[in-house]
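There's a structure below that I have some questions on.
Removed: one protein chain of the complex. Kept in place: all other protein chains.
Our next item is chain A:
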Amino acid sequence: MTGAGTSVDCDVHAQVPNIGALLPYFDDYWREMIEVRGIEGFELVNYPPSSPLTCRPDWRGEDGTNGGDAAMAARHVLDERGVDIAIVNCLYGVQAIHDDYMAAAFAKAINDWLADKWLAQEPRFRASIVVPAQNPALAVAEIERRAGDPRFVQVLLLASGDLPLGRNVYWPIFEAAERHGLPIGIHAGSAYRNALTCNGWPSYHVEAYVDLTHALQGQVASLVTHGVFKKFPALKVVLVESGVSWLPAFLWRLSKFWHGVRIEAPWIDRPPAEIVREHFRLTLQPFDAPPSASIVQKVVEHVGSEDILLYASDYPHWHFDGDQTLPDGISELLRKKIYSANPLSTYRKIGEMS
């Protein structure tokens, strides 16, 4: 249906229905802790369960979850759209927990639950490895535990955690990801360690959502200026649910200041815009532009590369109505790349498996 070869939806969300669903995937200690301490589960405040953002009305599951189970998600994102493969990102509050070990136990439980209830149920699904980024050593251990499974194709991080991701405390995560051919997916969202804007905390949910691009911008700047791609030249980073259209102006600005003050980071030996176009990818949806084909066309031109946009529905988040996932204004040729060639060259494990 997409007419593009193996097509991939690079951002589909699985919601954990309740803490009970995860219990089988903990050891005895953590099962007891969850019960004794009355832990009801962890959902990120960025996506309040009933917000119109969090779920399109016709995508609410019969089980009360946003998006339903694997079968329902497969129907909507694969069957109805003629898409072949989808990458499941579970946004759970793992990254917001302050206890590193609890976060690690939850990350493991989420990944095992995903393997069991999503990947084993639907062979066309792939998943991202949820990791406790709070503690890079534990994050690496979780990557090692899952990287051998060909169905796990990415490492998932949140846009705002403790420190900017370029800092070398995080490099073991990138080392493991590069070694296993796993891109790093940085998903919009915050662990609320840092105020959502540098001017403090916004008043509204919609404001907080609009402001989520700031952390993504900060991560791009951080990864580039710290020289992460000099150290890990094969590493790819996918900005997931980023909004996309902020990228060109951001790159002009970053490149301009690099040009002006590059004496402080002499290891960056070419314009940041070039580094970003080589190493970063962005999922479509939401695509922050008005419904105007000519504007969309220009934004895509400003982005400056046909290789970096990846198809995504962001199911079940509500960014568009009806069946048209891609905005008007994208050429037929680019459309094919977005659906297939770009995802396949980003997620090499998908091609190796199929």
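Convention: a residue touches a chain if its C-beta (ideal position, glycine included) is under 8 Å from a C-beta of that chain, and two chains touch if they have at least 3 such contacts; residues count from 1.
Rule of thumb we're sticking to: contacts and distances are computed from a predicted model.
The chain not displayed here is annotated in its UniProt record as "Amidohydrolase-related domain-containing protein", chosen from "ABC transporter ATP-binding protein", "Amidohydrolase-related domain-containing protein", "Acyl carrier protein" or "Cobalt/nickel transport system permease protein". If you put the hidden chain back, the residue from A:77, A:139 or A:289 that touches it is A:289. Across the entire complex, the residue among A:19, A:39 or A:210 in touch with the chain not shown is A:210. Only one residue in the set A:255, A:283, A:313 or A:342 touches the chain that does not appear here, and it is A:255. Hidden from this view is one chain, which touches chain A at 51-53, 159-167, 190, 193-207, 209-211, 213-219, 221-222, 225-226, 243, 245-246, 248-250, 252-265, 273, 286, 288-290, 295, 298-299, 301-302, 304, 318-319.
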